[in-house]
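One protein chain is absent from this view; the other protein chains keep their places.
On to subunit A.
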Amino acid sequence: MTETADGHTGAGGAAPLPGARGEPDPHGLGVSVLPTDSYAKAQGTFPYAADLWAEGLLWAAVHRSPHPHARIVSIDTAEAAKMPGVLAVITHEDVPGDSAHGRRIADQPAFARDVVRYFGEPIAAVAADHPDTARLAAAAIAVEYEVQEAVTDPEKAFESEPLHPDGNLLRHIPLRYGDPEATGDVVVEGLYRIGRQDPAPIGAEAALAVPRPDGGVEIYTASTDPHTDRDLAAACFGLPPEQVKIVVTGVPGSMGDREDAALQIPLGLLAMRTGCPVKIALTREESFLGHAHRHPTLLRYRHHADNAGNLVKVEAQILLDGGAYADTSSDALAAAVSFACGPYVVPHAVIDGWVVRTNNPPSGHVRGEGALQVCAAYEGQMDKLAERLGLDPVEVRRRNAMATGDLLPTGQTVTCPAPVAELLTAVHEAPLPPLPKDAPEEDWLLPGGPEGAGDPSAVRRGVGYALGMVHMLGAEGTDEVSTATVKVSGPVATVMCAAVESGQGFDTLARQIVQETLGIEEVHVASVDTDQPPSGASGRGRHTWVSGGAVERAAKMVRTQLLQPLAAKFGMSTELLTISEGKITSYDGVLSTTVAEALEGKELWATAQCRPHPTEPLDEWGQGDAFVGLAFAAVRAVVDVDIELGSVRVVEVALAQDVGAVLNPRQLRARLEAGITQGIGTALTEHLRVAKGVVRHADFTAYALPTALDAPDIRIVKLVEERDVVAPFGAKAASSAPVVTTPSAVAAAVRAATGRPVNRMPIRPQAAVSSS
């Protein structure tokens, strides 16, 4: 992605890309163009932030709170500062600008001053000439605490002493839609709990800060939202944003906001204080403590339906644990409340959602936040309703499925394609995987694994269905805008855009767009820094839609600049000329020239913006056109459960998804498979354990991610390509819909296999044991 990465790919010229086996690389939209960085990543030469180096660099370490809630009586840095090799020790006293920062409201101190509010909150930072010295010095900082009782039960946060001057209630949305007094013939109730998923990026956070001669600082880090991170940091540094530059390095995995500001703010301050480059690379344990997690959520639901199974009313109470600081919790709550009924037509809804402050680990933007938690609850309710009415779970979903033109409980009309029933039918009609007894010659991987204790006689198979929905781009009036520049010089085009390639494939997409529009095969994507105009954070399909849209416009402008003189010369309009494989030809074949000749040695530049239609905030009753677009998915999960041990193995996941348009089939498939696999982790194993606010076992032995053996066979049954007319290319966000929907399908399948209610995620073995 970065120039360095391209350099590496070039250096590895002896090992050509797979497409270069004598045949031309595929190019353009709708085909599987290969990413340029694959080889460098596979060979380990791709530079991530943890690989960066600068002459004379110092190492930073952060002193973190050992208590989830305590008053700070005193901070003594004298011992640490005296240690040989230590060049600077900083605390809250050394923050020249704003003392607090935050993505929505500035409520989070750069360094804790008189109170610590979560386990691992930064209190001080050290720069030293060796990483071990830095860590020892950070450990030598003596902080005297007056330990306070930690508020770790979000239900108690309403009544307990305020943990923050702003109070404990971060946001409350009381959504009222239709007639709150309406009742149905049948009522089903349920209580659901969702655990604390960690984004667990495969590369832990790292950064390098380099002081600038003008008093500013440059920070090299794998930010996925560089401009916001720069603004937060600049405010704390007391500098104008222009004096702080964030340079984005290779991103080693991203499920949300990749870096927490707690990393770059101490680092930048240390660099400016010492006048030296300063580097930090977090340990896995620190990474678990510092970055934002999925909101643990408690959901209480009551569904009313008529005897035919048509939904009448949904009542829900949704409580999100926001952790100590606001971060982006209000966005998660808006999604949770707006999608509380799921992709179903519900005439009446009474939904209350709260997000509260606690002393638990921080919560924030993790793929599908809000939407995932409510999906577990409304799909659990649909299974209950089917059971109560004696209906097939697929049938009860089909009867209520939403379509284009229906209303969300926020009062917003669904204007984009919403092929919900079609998706459900597709996964329902897909053939089921064979039972092992039908294929005895094949090895049956039992729950528990190849060396596990599984016993075929105790294994029950279950099939479960779930529908899910997510929104694209920012909601509630967020200004979405991206700016891109396209340059053509000789036979090469270059794209400059601050959209971060976080693994979602933006760089490849940008190349495809330029190839498609300009017919130039060799396209480079420049690395990202904050001197470029902002493009917003990666996630929610933003860069496919907004940044991709900007790249397309810029490329079209370049095309016009290139062809206009030729067209004028030959007296035809530019639409009659085509560019392909670097050659410009006219419709009648009279004109044929190369792009290089047409350029006459000039460089052509164009810059364009894309800004989707605006949205509005939810009003006091949770009503408003808050979303730009929606994406839907249907998932069928097939599981094997050892009902004596409660061990679960997902055998197969079938997915049908509303993707709008397929721009790169291989990349899309990879994103869908990754999303499904993450969903398996949410459903079965991923939960960061916390005892009274103290994080336990922050490592990958205790925090069990799905492995290759846990990943099921994935059957992508149908990709519905109904173009969303307001989106450039008509494409929808792809990654988060399977993340949101898969856990609920797994839960439904475990319900079917065991007859147990399964109302908690991850599904613990004791919830999957059954006597039948």
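FYI, a contact is a pair of C-beta atoms (placed from the backbone, for glycine too) under 8 Å apart; a residue touches a chain by one contact, two chains touch by 3 or more; residues count from 1.
As a convention for this text, contacts and distances are computed from a predicted model.
Only one of "CO or xanthine dehydrogenase, FAD-binding subunit", "Right-handed parallel beta-helix repeat-containing protein", "Carbohydrate ABC transporter membrane protein 1, CUT1 family" or "Glycerol transport system permease protein" fits the UniProt record of the hidden chain, and that name is "CO or xanthine dehydrogenase, FAD-binding subunit". Here the missing chain is touched by one residue of A:G536, A:P706, A:G730 or A:P743, and it is A:P706.
Checked against the hidden chain, the listed residues A:L684, A:I716, A:A731 or A:M761 yield one contact partner: A:L684.
The omitted chain makes contact with just one of the residues A:E387, A:E644 or A:E722: A:E644. Contact with the omitted chain, checked across A:D98, A:D455, A:E476 or A:E616, is made by A:D455. The set of subunit A residues touching the chain not shown comprises 132, 135, 283, 285, 445, 447-449, 451-453, 455, 458, 644-647, 649, 684-685, 701-702, 704, 706-710, 764-766, 769.
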